[in-house]
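Dropping the structure in here first, questions after.
Complex shown without one protein chain; remaining protein chains in place.
Going by the order they are written in, the chains are A and B; count residues from 1 in each one.
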Amino acid sequence: MKVELQNLTKIFPSRNKKSGEEVVAVNNFTFTIPDGKLVGLLGPSGCGKSTTLYMISGLQKPTSGKIFFGDEDVTELTPENRGIGLVFQNYALYPHMTVKQNILFPLQNLKGKDRMTKDEMLNRALEAAKLVQIDDLMDRKPSELSGGQQQRVAIARALVKMPRVLLLDEPLSNLDARLRLQTREEIRRIQKETGITTIFVTHDQEEAMSISDVIVVMKLGVVQQVGKPQEIYDDPHNLFVAKFLGTPPINVFTGRVENEKLYIGNDAVLDVKGVEDKDVYVSIRPEGFSLDEKGPFICELSNVEIMGRDVSVVSKNEASLNPVIRSIINADNKVDMTSATVRYTLKPHKVFLFDKKTEERIYFEVK
Amino acid sequence: MSKVLNALRSAFVDGVWKTFCVKWIWQGFCVNLVYKKFDKWKGWLYLAPAIVLLLVFTLWPIVNTLRMAFLNGYSSLGELGGETFEFGIQNFQKVITYAKFTSALKNTLLLCVITVPISTILALLIAVCLNAIKPLQKLLQTIFFLPYVTNSIAIGMVFAAMFNIVGNNIGAEAELIKTAGIINNILGVFGVKPVNWINAGSSYTANMTVMVIYIVWNALPFKILILLGGLQSVNKQYYEAAKIDGTPRWRVFTKITVPLLSPMIAYVVITGFIGGFKEYSSIVGIFGDTMGPVGDPRRLNTMVGYIYDALSQDYQGRASAAALMLFAIIFVVTMINLYVSKKKTHY
Partner (left out) sequence: MSENEVKIMHEQDMQKVSSKQKTVKIIVQVMLYLFLGIMALVILFPFYWMLISSVKSLDEYNLTVPTLFPKKFVFYNYVEAFNAANLGRLFLNTMYVGIVSTLFSLVITVLSAFAFSRLEFKGKNTLFAILLATMMIPGELFTITNYQTVSRLGWLNTYTVLIVPFLVSVFYIYLLKQNFMQIPNELYLAAKVDGTTDLKYLWKVMIPLALPTIISITILKMMGAWNTYIWPRLVTTDDAYELITNGLRNSFTDVSGEVNYPVQMAAVTLVSTPLFLVFIFLRKYIMKGVSRSGIKG
């Protein structure tokens, strides 16, 4: 099922009547989610990603704009009439019901022609449970399950109605690190197996990158960029997106362009053809540095962290906006620890320039 | 007035329910049409029964009490008979000059001032002790809660029986002692002479003593429950820290337990005062409706008792004035308590 958002806007009235300031949670969001894809809504807290999810679910009504499932306008439909499954951040399992009762619950609400017999319901519940591999836990109460198992129950409960769209709100945030990795794969598998269009919300860029087909990066209610994870990583449209994606985080410097040369401090570090003279932000991915004894970019060497295959060189530069500069270098390159400085050349496709005022990307020709 | 009430009543019977039914159906109909509009009304719909009852039996009485209290010499029967009343503060003036009222006020204040500190301190001691033991704790806790689940009139009658001088008490001193009642017998073991506690000719002090004992006995369970609950929720680490520092028990009690428990203590003191000012049925339990020993009715009357007396004599104006004064006293005392406990409460 294709999901289409048209100019979706949500404005919350201000809590404080006197100040009268409204909060624009989502601003003019237009986007089409292709059928059968796994889409991650990514952004820091308060960016409107959860509101978007709730609007798609029907729990919140958009102030303006429309939502289509396929060709059907569902904007005015109540949640139960949309055919969605929603998994809450804290799973929202009914604590007094067993796993089986929890999964059966949505089916028992069906009316009219959708009504099922008890056996049908049981079969469906068992199917859903098998899909998420909890069919041996059917008679337990939620409190007797681990976090990961609860998560699966919640997914089963959302899937049992065979929804057209599956929505996941911060699906991994309540799990510990080990389970998180495992569950990530699990969600991916379930989505692939069922082929249901799935939208999930997260603030963790690594999570979004690792499983999404498409990522939507949001900030303060406004969509910043939409694309495949690798595309967004390799080609961020603005400084926010560049900074938000990637671990270790991207290195940001203040710099300027003069005569098609990029300066950081006094070092002319790169040729940037086609850019007019102006002040810029320079962001360089950690893997965008190469050690070079004659390199143009000179930094003060702090220390080297061995990471096995790679080493991370920690250095400092006055123009850096991050406390330290982190570069990731292949471990075969020897770093001279006795030296006070380290010199780099930069890989042009890992260097992004942004306008100092608008923070929008400035493109330059790579030779 | 009665016209208004009658109109209200018929409006209530015919109008309101019909309106509500119509509204209900109409809104049910609208669910599908204007989902949003229904959402706005739904809350009020759920609250409708509560609101209707509150309007009639809570809000209207507040308004009406104010009205009655400020109509000189107001009586409900008089009003029904077409009498009119002037606006004024005569009811209040009369009430405070009545000896009946002032003695009721005195009794109430005395009972409050004596029973609240005694019961609070005793409850605190028992709670702390209960908290310090392990075996039998649950059993003792249950025993100490028992007085709460009693009927204060019924058990009042038991207390009366215990303090009573059994049999004919008119006669020689010797006869009196012969049937002295269980309490006097127990006191006799300790060499105390028999006291006429509640019978005809008993002293005011003796009467009050019995009341204080009964009220404290009755007030303990709630206070113990709250204070023990508070104690059990205090983080054990404070005590362990104190132990490591070698803090003596008494200091632990005054410097750690009481301050940490201060919100609970404030709570039981406030509720104790509120309950104390409304004391009535425990006195009925022991002395009966006459509110005093035989031969001296109303000797132990309280504020609430006074209000009911005025009410049963159809002096609603005075009853209202007295009720408002009771409310004012409770309000002021609660505020003072809150103010003090806010200053003394340590967190």
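FYI, contacts are C-beta pairs under 8 Å (C-beta built on N, C-alpha and C of every residue); 3 or more make two chains touch, one makes a residue touch a chain.
Source: prediction; values computed, not measured.
Asks: Can you tell me which of A:Asn90, A:Gln230 or A:Asn303 touches the chain that was removed from the display?
Replies: Of these options, the touching residue for the absent chain is A:Asn90.
Asks: May I ask which residue of B:Gln93, B:Asn151 or B:Ser203 touches the chain that does not appear here?
Replies: B:Asn151
Asks: Provide the residue numbers of chain B that touch the chain removed from this figure.
Replies: Touching the missing chain: residues 2, 5-6, 9, 39-44, 46-47, 49-50, 53-54, 56-62, 64-65, 68, 76, 122, 125-126, 129-130, 132-133, 136, 140, 142-155, 157-159, 161-162, 164, 166-168, 178-182, 185, 217, 220, 222, 225-226, 229-230, 249, 264, 267-268, 274, 277-278, 280-281, 284-285, 288-289, 304, 307-308, 311-312, 316, 319-320, 323-324, 326-327, 330-331, 334.
Asks: In the whole complex, what residues of chain A lie against the chain that is missing from view?
Replies: These residues of chain A touch the chain that is not shown: 57-59, 78-81, 84-86, 88-92, 94-96, 105-106, 109-111, 157, 161.
In this section, only the chains that are shown with their structure count from here on.
Asks: Just curious, how far off is chain B from chain A if you go by their C-alpha centres, in Å?
Replies: Between these chains, centre-to-centre, one finds 60 Å.
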